[in-house]
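Can you keep this structure in mind? I'll have questions shortly.
All protein chains but one are shown at their positions in the complex.
Let's turn to chain A:
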């Protein structure tokens, strides 16, 4: 597996991937908006929203693959960063409702009126401005990841310990956001959104734009990840993944690398969450559930960890399967299938779809070259051998 070969293959698959995402991001919104509703090629709005959800999941999967596939950090709490980004966007959308809420309060969102809040809590200030909310989408998960990572990586908490602690982190946030007095709508979360940047969130045009933006975010996220993993920084990350102690002894500050990539990954997850919320129309504490975070990890495992393309592919494939199975007669069996997926992928397909495909391609190439080599070598080797014998 020469690096040169690896880079070239990934380059090709990366290009294909980017082209597909760009095509989807342009064609689906266009078909939704321009084609007449009875056209067979017209993508209905509900489907576009569904695909939009998958694209957001793909960004989340990408962020997990960046740290797990390339740096060996298995975070079981990435759903927390996703949800935090979602809440930041949800807070902006709540403030946009203004006096159109059920209680008609121009400042306080409905749930605060309902819960007898007298004034807006301080941490809700500023969310009436889009730029502030957009910044918080990156900053809130970023800060949490930075503080969390700083505490854990510095004390060299790694491997399964880190996984368990991240899971506990998202669990703690789940409990916290379920509380009514936490100021984020408690059990019901934030919903009933009206408009975003002045456009109605329910309108087809807005949904199409959000879908296109999600695809754009996926492309940008992918390019950022690619840029990182193909750089020297990426090589250090891989070194940390494969032999952490050795990398440290070679003089690299392992915790700084980990912290950087972990924080970046959390910001990406936050963006995914922020794009997810207006398309789904609700954000509630359920998004913090540890099970969600682990499910996101299995998307990456199915697609193939350490391949980036595989992560996005896995997210779409698994979620599509989930949509198909949970809406049909097979719904009671979905958890059996999901569980079996976890077991079978780790046991039988440890490299995931893309990884296995790559290995197969590589094997075929290697066999071809080996055949050629051995054909060439046979001449070179057998002759002295024969000569010796003779």
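Criterion: a contact is a pair of C-beta atoms (placed from the backbone, for glycine too) under 8 Å apart; a residue touches a chain by one contact, two chains touch by 3 or more; residues count from 1.
Criterion: contacts and distances are computed from a predicted model.
Note on the omitted subunit: UniProt lists it as "Urea ABC transporter permease subunit UrtB", one of the names in "enoyl-CoA hydratase", "Protein-methionine-sulfoxide reductase heme-binding subunit MsrQ", "Urea ABC transporter permease subunit UrtB" or "Ion-translocating oxidoreductase complex subunit C".
Annotation: of A:179, A:235 or A:253, A:179 touches the absent chain (contact as defined above).
Residue A:340 is the one among A:47, A:340 or A:361 that touches the chain not shown. From the options A:12, A:100, A:154 or A:364, the residue with contact to the unseen chain in the full assembly is A:154.
Summary of contacts with the chain left out: across A:52, A:189 or A:290, the touching residue is A:290. The chain not displayed touches chain A at residues 68, 74, 76, 148, 151-152, 154-157, 159-161, 163-165, 167-169, 171-172, 175-176, 178-179, 290, 294, 297-298, 301, 332-333, 335-336, 338-343, 345-347, 350.
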